[in-house]
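Missing here: one protein chain of the complex. Every other protein chain is in place.
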């Protein structure tokens, strides 16, 4: 099954029943991203989203040093963002950049659109794109050695792949969110936990990945219908009024409450056994 | 006066001037909810909302064991959500479920619509519906023994009575909110406080209810015009842009600043005496 | 240069390159605001917003006792909000009040609209308007002695200059936000930090102002194009869906990524030297 | 069956299979509304909404002279809007008025919320409330003698029961909409048709009611699942972005496409016979 | 009184009680706009908005040939939009343009924000800015000789002062709106009337101005409280859901229904005399 997911710079494995593990695999460059990588990331998560044997996913970075150091600036400097464009006209150049940013954003947003929950494990250097990507995941946990930064200001740009749009909805303190985004300063796992950016910290990468796997396994043991709905409705409601959220929820559950899973789950609860749910 | 509020499974008392105490009263079933209870809850809070002698409300659960264990699954299994519907057609069944969810949501939303602030005191088992209800209240406090859980995933459904729509607007860490909603794990009062779900924790239920009563009494001593506006504008603004919030506020206060309460409050401040405000 | 900013009740200085320091200067009245002050505040920040030599701003209160004690109630009591209006008709009076509130709100919102980041330093008494103003700033820090309160309920009004609209988007715990707004209770710097209202606390005002200045200097050393975009996109996204945020960001950066600053910043990074950015 | 709907000032009949006819019945006062009438209107449409034997509704006014002349000003002048309130305080009076307007609006909005399409037939005098009510219906037709007016400005108020909120979404020309609302001038059926306020005009009331009945009968012959969805999605989409509309539609139809009606409808189409659909 | 409104390139007169007439006065250049003109336009309408003796306004162009030919391209070519900027950097240049566009938009939006209804009379050449301005007015009427065009595409730009944002909300046919905006073709008064862009057409400018004056006089004879609310609520509702519109309306009228005008208007109606309303 892992073969169906073979893409350059990524390892996809299935360490537990219904759980996929996506590993960013370019450790010799601190998992820095070049264009092919985000296209591959999108392809992998589009496939996982509809894969009936997958119910929860963890996303990690290979090697001891970094979740990802962010954009591979060297590679990018010959790409459309930073290189001299084929157009001289600033308007035509702008439209080329707009197309490019929208496509890059769409790749990262695939993590949020994926029907299955995604748990990101941040360790070591987690700069720039590491924030964009992990903020598009559902749950963020960190190892104690994680060093994070919204780094884009330091290369002269406002982060445009999602951090600035998702951060104000992901942590409580807007003052802190602006502090880290405007100063580009590096902060550690403890600060990230205290501010709610990550919801757990473990002593090292090994333990953090183990715990992420346990959490993914737990989620994967639940009704996939219920888990899908929970992710979908929370993302929908994060962005809208409570009233809109409730209305959407009612329409959503009008179909979903008809599932057999409700009976299975209740029976299993009464009989103290583990329910089995069919594939989604 | 308490007589006007007599409804099965609820005690309504008036422990202090302008303060109502609504107690969920089915302790032998850990305050689990059946249909009549949420209809009664709605009726009580609709009446309290317009009752001129009430200015603040606390909501608690009877008995030592639970705020509420949530939906009475046994009772519900013969109700419209889980029982075999009168319709076989999945579309007609869906519309029946939609009507039912919307009505159930409307009952809980009455806590939010109530013109007077509502303080929920969570203690003991506080599962499922306990989250839906307390998230529709204005202030949540807990006793140290409270055990909370967004339990719905464990019975095969995405919570649809409000938790998933209100939680992302009620706590800061979206990662934590998804963690508890997707895993259905039980968490305690300290974690709830650290994450902002509750804003105070007291050593046991008795103390928590006492402190809730003190806070309600304090709020009830303020101008009811000012308190009404503060609740209304915060709920409105939670869901909208700052710009929309400001515009609504200006129209709201265009009438409300004409109140006599401003003069009374100011005079009392200068004269170091407690102001008296007329009924709303 | 400071001369261009001379306005009654304010000191504007330039303590570091590209950094402005705006001090509310009415210490003998605990920096309480009368009408001319908020008009002057607006004028100053409109000018700073477009001043090409300014890249970051700190906002403080003069004297040891207060950031600001809020509205100068004595002065206000002869102003349009509280005095007997020229109109007897409640509708005409309401429209006068609405115009007045909208204008007052617009003055405070100028802090948010200012193209340059604004860091507020709260110390001593920080009541009422202190909350409205600092919540319209980007970053809030406090000295250990700061005493804060959303005080308006105590004078019979729902706060209408921004606190109730911005607070639910600025801290994580909605329960805590309603607690302080409904009770008008005084809370200290530690509680404000724990709840995310401020993102740092320092031992006294001197240290807090020093640290604010350091942070402003750090921000002012970054590309002004990147800093402008970061503030603008975060404020935009705070209020909207992630999807809307991403779309706006793509259009914004379509122009902004064409800046020379990207090259300067990257080169400086490689060459380990401080980049110089031209004026915005 | 009609007995179940007996309410003062209304006749409810069932002139064709699955079609209800609601007639406002106070012709001696030109069908002017007093408070009990709008409460009865709400009760009737709430019941029709869930009545499985009803699939389309027409709304008309009794007698030759008027659909309705609007609010019964004489009756209203002793009601909460216009009479001296129990409160002297302008803020408390304002809150009483707000409650009253919200309740009145909710009565009229029941026409829009009703799950079955409602066709209004305007004839003769159709002033004020006639506009509020018919704009909350799905389809408006008129007889040639209809005289319409957004009359509220002439009694010193901005129409607050729905006309000003629905009109800009119901006709194309905003200039015309403001012209009639600001001038309160009377206009005829032809002008209303040309501007899109009504979608058909017939020579007299008899013919208009006949044609409305034919249209209702046609709609009632369609799948009730399809008709419900069409009304719901159009109302939802009228108020939102196309993107939001599409997303809601997909969730809606995820349940509704599972209906047996699709097969019945298709088969009937092929076999050139009239399909029979089971009750909703 | 007209003296208070003396601004270059505008005549402001008061042809009837409570009615102001603003005439664009640069006929020798077909009323083409240069920068000072839109600043003056803003100043005039800000003043009219709060002028208690004004209740309705008509806006016309001086001379027989044009309402306005639009932007004075010759003058503009030395202004910030088209001239070489002081910045070479495309990002800095973009920010300068953004500031400039926002300011220009704000001038035109003053017509919409003005508390009193504004009736635009289009005659002769009405190109570009003529559309931007008249779409920000409440009512548009035309003389038969009016020649209109959304002209901006012909000078290489997407109209950015309001036409493209207001047009889809002002006429019914989106297909027609895009046709005229994408082709920049000239169309006449009859087509504009048929498509709802204007709500009346008169045989020549003289008659059109006379009729506009009559309509303004009619509106000015109504309660200014009712007229203000009608304009405000229609503009608010045009842009929002019906539900939001209703909620805002209820808060608005909570103050406004307390006006004496209701009684005056009703009494006058009964007594068949013209009511007198006090100043707003």
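First chain written, first letter: the chains are A, B, C, D and E, and each begins at residue 1.
Methods note: a residue touches a chain if its C-beta (ideal position, glycine included) is under 8 Å from a C-beta of that chain, and two chains touch if they have at least 3 such contacts.
In this text the structure is predicted, and so the values were computed from the model without any measurement.
*Asks:* Using the definition of touch stated at the top, determine which of D:61, D:96 or D:117 touches the missing chain.
*Replies:* If we include the chain that is not displayed, D:117 is the one touching it.
*Asks:* Just one of E:13, E:183 or E:206 touches the chain that is missing; which is it?
*Replies:* E:183
*Asks:* Even though one chain is hidden, which residues of subunit D still touch it in the full complex?
*Replies:* 117, 138-141, 169-173, 195-200, 215, 218-219, 222-223, 225-234, 237-238, 240-243, 245-247, 249-259, 261-266, 269, 277
*Asks:* Since one chain isn't shown, list which residues of subunit C touch it in the complete complex.
*Replies:* Subunit C touches the chain not shown through residues 248, 251-252, 254-255, 258.
*Asks:* In the whole complex, what residues of subunit A lie against the chain that is missing from view?
*Replies:* 50, 87, 89-92, 94-95, 99, 115, 225, 228, 255-261, 278-280
Keep this in mind: only the chains that are shown with their structure count from here on.
*Asks:* Which pair wins on C-beta contacts, B-E or D-E?
*Replies:* More C-beta contacts join the chains of D-E.
*Asks:* Need the CA-centroid distance for the pair subunit A / subunit B, whole Å please.
*Replies:* 33
*Asks:* Can you give the whole-Å distance between the Cα centres of subunit C and subunit D?
*Replies:* Between these chains, centre-to-centre, one finds 48 Å.
*Asks:* At which residue positions does subunit C touch at least two other chains?
*Replies:* 90, 93-95, 169, 171-173, 195-196, 225, 228, 238, 240, 243, 255-259, 261
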